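Attaching a single structure in structure tokens format; questions to follow.
All protein chains of the complex are present and in place, except for one that has been dropped.
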Amino acid sequence: MQIKGTKSGLLLHLYERPLVEAVAELRRRLDATPDFYKGSRAVLMLGAEHAEPAELAAVVATLEQFGIVADGAVCEGDVTASLARSAGLRLVAASVAAAPRSKDDRTDPGGTANGRLKPGSAKAGHRGAAQSDNVSADANAYHKGTVRSGQSLAAAGNLVVVGDVNAGAELTAVGDIVVWGSLRGVAHAGAQGDDSATVYALRLEPTQLRISRCIATAPPPDKRRARASLPEIAKIRDGHIVIIRVDP
Amino acid sequence: MPDVENERREASPATVEQTVAPASAAASPAEAAPKPAIKTGRSIVLTSGKGGVGKTTTTANLGTALADAGHSVVVVDADVGLRNLDVVLGLENRVSKHLLDVIEGKCTLDEALVRDRVRRNLQLLPAAQNREKDDVPEDKMADLVRQLRERFDFVLIDCPAGIEQGFRNAVVGAQEAVVVTTPEVSAVRDADRIVGLLPQEIVIKLVVNRVRPAMVRKGTMMSVADVNAILRLDLIGVVPDEREIIIATNRGTPVIDIEGSETGAAFRRIARRLLGEDIPIPSFEDKGNFITRFMTTLGVGRS
Partner (left out) sequence: MAGTSYVITSGKGGVGKTTTTANVGCALATLGVQVVLVDADIGLRNLDLVLGLEKRIVFDVVDVAEGRCEPRQALIRDKRLDGLYLLPASQTKDKESIGEDQMRDVVGKLTKEFDIVLIDCPAGIEHGFRNAIAGADEAIIVTTPEVSAIRDADRILGMLGTRRTQLIVNRVRTEMVKTGDMLGVDDVAEILGRDVLGVVPDDEEIIDTTNRGEPVVLDPSRRLSKTYIAIARRLLGENVPLPSFDDDGLFGRLRRLMIGTR
């Protein structure tokens, strides 16, 4: 079952199998990283398959247990459409749900929209899917190309970027972060509290580095020894972040 | 059981290639702009994120240069509410109807288009001064751009600063984008943000504006190379800073019409590169004459 991240939240592909099975798989997936998706909204892709209202309710309830609010559904046909409506889900067009940013799905700036959980319920310091634009479908994420200022990637597992991560960009991973390029933005590895998480970069020049609950800023350029473009690794040692140069 | 030893001997050493840089942007790799099949013009949005880096001046001058090269050009002011393209072109007194009127069906396209005083093949579609950007629905904007592409070889869309609805409206319907930035940290950061927001299909090119070679040499300004180490875009122009630009803008004359202006010459070269010519980007540090004149122009040194 696909869990896709879009700028309007999570997109859950639930039409591939009966909802009853989907609930079990959903629980299994979310149990692996219970806090990661907290505070996110979700749109359910229901397709045209008939299902019982109780089954759909079970899906919504399961999501809620993990801090995810289901507030929309993509339906093909009247059967699923009325099912969705009776569950309190508003109908969303497929193109809108999958689009990078749609006016319809934008958060109501006036406050917490109907039913939306207050994002403050996530533990301070823990970052997850709710703070990122692009959440990977699989636990591990692989991104090719420059990550631009203002873009944010998140992975429930490890995150690999082949390309630069520019200043103003944010990477979040429950596991490790590997940047095959220059890391100039903010990277948070071990985002759910894993102190052993590591950040790797060909050029480690981050605005800020976070591993688990530790935060460090990069030392000012003049304080650093002549580094050329040597790869570096950041990990936690003795309760704070250290940068280890990789000597070939 | 697979013969591992043999397999190992079979594999030849991988070739090591020199790579320039890690894989680039959301932008497609530099390729020639789509050539018009039947009469379908090219739609190019000029954008930057940061305000005041020279989008409007670039739009006006590029449009003028392309018109001089024999193409039919329409420059579209997408900055609803804060229009300036008309002023830069010296056409503000000839503006009566505008883009929003056309979209709302209050007038025809021809009634809104303003023809340039000098170049007959250059026209302006002005922005409305008194409305707000939320007023323009994206799909209507896309339709308008499509319409314009059927009539003109080039549709240059002057994008407002920012990343809000004004920006989104200006981008919809554009096949190409020219990102304009100056060699300053904030401008480059904003340009990077913009690149991240442009749709994947758009072909992106870069213009670095207001370069001051003397400051670059002193180390008090980023070099073009520094800028593109971050942006990693297909560079199509470097435009030097000159006081002529301010005078020209205030008078409503394109700077390319000012005799001896290096800035004007740079814009002409950008137009030619857009047309597919492979002109190398001059390194301003080399031209001794240029530097002396340039410093004089800025009021530094003896004339």
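We just call them A and B in the order they show up, numbering each chain from 1.
Simple rule for what comes next: a residue touches a chain if its C-beta (ideal position, glycine included) is under 8 Å from a C-beta of that chain, and two chains touch if they have at least 3 such contacts.
Computed from a prediction, not measured in an experiment: that's the story for all the values here.
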Remark   = Among the displayed chains, the hidden one touches A, B
Hidden-chain contact residue, picked from the options B:E104, B:E150 or B:E164 = B:E164
Task = Tell me which residue among A:A167, A:I211 or A:A234 touches the hidden chain in the full complex.
result = A:A167
Note = Touching the unshown chain, chain A contributes residues 106-107, 109-111, 118-120, 122, 124, 131-133, 149-152, 167-170, 207-208, 215, 217-218
Request  = May I ask you to list the residues on chain B that touch the chain which is not drawn?
outcome  = 49-53, 56, 81-82, 84, 87-88, 129, 132-134, 160-166, 184-186, 189-190, 193, 212, 215, 220-222, 243, 246-247, 249-250, 299
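Keep in mind that, in the parts below, only the chains that are shown with their structure count from here on.
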Inquiry  = Using Cα averages as centroids, what's the distance between chain A and chain B in whole Å?
reply    = 34
Task = Mind listing the chain A positions that touch chain B in their complex?
result = 100, 144-151, 162-164, 166-169, 180-182, 184, 202
Key: chain B residues touching chain A - in the complex, by the definition given at the top   = 22-26, 189-190, 192-193, 195-197, 199, 230, 232
